[in-house]
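A single protein chain has been omitted; all remaining protein chains appear in their positions.
By letter and in written order, the chains are A and B; residue numbering begins at 1 in each of them.
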Amino acid sequence: MSAVEWIRLIIGCLFILVGMVIFFTELFGVFHFNYVLNRMHAAAMGDTLGISACLIGLMIFSGLNFTTLKMFLIIVFLWFASPVSSHVLSRLEAATNDNLSSHCEIYEDVETLERELAAAGKDGDTEKKEASVS
Amino acid sequence: MSRKKTAEEYEKTFAFRFFRWLSGEKDPYIGNVEMQPQKKYEPDHEAALRREKEHDAIMDKVYDTGHNRWLHLFHRLYQTTSVLFCLFLIALLLVTVSYLPANGTVTRPVNNEVSARYIEKGLEETGAVNIVAGMILDYRAFDTLGESHVLFVATITVLILLRLNKTEKDEAEVSDRRFEPKNDAILQVVATFLVPVIIIFGIYIILNGHLGPGGGFSGGAVIGAGLVLYLNAFGFKKTERFFTEKTYKWVCFFSLSFYCLAKSYSFYTGANHLHSVIPKGTPGAILSSGLILPLNIAVGLVVACTIYAFYAMFRKGGF
Partner (left out) sequence: MKESIYHPLFILLLIVLSFMLLVCLIRAVKGPRVADRLMAVNMMGTMVMVMISILALLLREGYLVDICLIYAMISFLSVVVISKVYIGIYEEQHHYQEDAEGGNADECS
């Protein structure tokens, strides 16, 4: 086997290994967290990054032909569609859970949220200044 | 005169927005992705009661449902006749099946020379690289015609069963789906990109039916799924701008009659040992294998319309 083929094998294996590690992390995260909105963070990571790494590795294995282009199309499609799936699922959870306030904070409207964020920002700045002075 | 812009003008320029994004002062998501509150729906009790009373009055005056014995007789007769007809049909089909040859004999259709002929001479006689497509759309095109008609008949049957009257339709349409989330901004933006991609992919599968796995049925299912996604993202009002009952009628009519006429020409020339003008082409090219490409397109259109129609009928009671 020539050197180019060895390099292709090594790099492809590397990408697939990274993808598998991401899948394992996703699976572990899904079982580790205790609420579905937290688990969705882990699942969304696997759906986009994990499968992209695996498919890029497989693209390197396959070389330059039509199959590679189709795999690239799969990656593009998944990068558009998976985050929307997560968004829709989290809306499902937020709409059908009666005691959502025990899991996360709910703001009534946009102005309250902005005020909270501005207050938190100001407090953070003053804390930093105190730390730097002392 | 100073060339400096006033504060209001500066806020409208691109540079202001760019530097604000760069510094991260304004959160880009606040105020942008929340859903607007839905309109409250007030149920109209008087109108519903009035409609019920009118319906009962009409049934009473015109049909006299309370005392009409012809109506009862017809009802009983219909029930018994339908049961008897089903039993007769079942018996007839079972008797026909029992005439088939037993398992393992030479004359059984699985073991005779037909399948070998299809595999060996499929490519040169039909011109299609995909011999399954060559078989269902060339050797056995009549069966596929029957299947397309079955899809059409199934849609019509479900339409008859689930159909609502005009007045019922308005009331039911609002009350059945009024709690669903509508006009999700993220889904709409992504659907504007993804639906054309899905439909183009479905067209690709249909056009490549004779060169590889695919064909009319799977490609039509993909196009139908793209239409269902559009419907979910944008709602019925926008989808009815381009897909109504009329569209469905004309698309199915043209596809099925084109299939019939095209295959009739093939049957006519084949049965009378005439030479047909449809070229077979070189295998592997996209414009090859005679009539298989147009027939794939016809079947794909029927399947796409059927899938969308089933979804719309179960959500809305019509389309």
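In this section, a contact is a pair of C-beta atoms (placed from the backbone, for glycine too) under 8 Å apart; a residue touches a chain by one contact, two chains touch by 3 or more.
Predicted model only: the values in this text are computed from it and were never measured.
> For a quick check of understanding: of B:Leu151, B:Ile205 or B:Ile297, which residue touches the chain that isn't displayed?
Touching the chain that is not displayed is residue B:Ile205.
> Just checking the interface: what residues of subunit A touch the absent partner chain?
With respect to the unshown chain, the touching residues of subunit A are 1, 5, 9, 13, 16, 19-20, 23-24, 26-27, 30-31, 36, 39-40, 43, 46-47, 50-51, 54-55, 58, 61-62, 65-67, 70-71, 73-74, 77-78, 81-82, 84-85, 88-93, 95-97.
> Extract the touching residues of subunit B with respect to the undisplayed chain.
With respect to the unshown chain, the touching residues of subunit B are 43, 45, 48, 52, 171-172, 175-177, 179-181, 187, 198, 201, 205, 212-214, 218, 222, 225, 228-229, 232-233.
Keep in mind that, in the parts below, only the chains that are shown with their structure count from here on.
> At what distance in angstrom does the C-alpha mean of subunit B lie from that of subunit A?
So the centre of subunit A lies 35 Å away from the centre of subunit B.
> Note which residues of subunit A are touching subunit B in the complex, please.
Those in contact with subunit B are residues 77, 80-81, 84, 87-88, 91, 95, 110, 113-114, 117.
> Quick check on the complex: what are the subunit B residues that touch subunit A?
Interface residues on subunit B, with respect to subunit A: 27, 30-31, 34, 181, 184, 186-187, 190, 193-194, 197.
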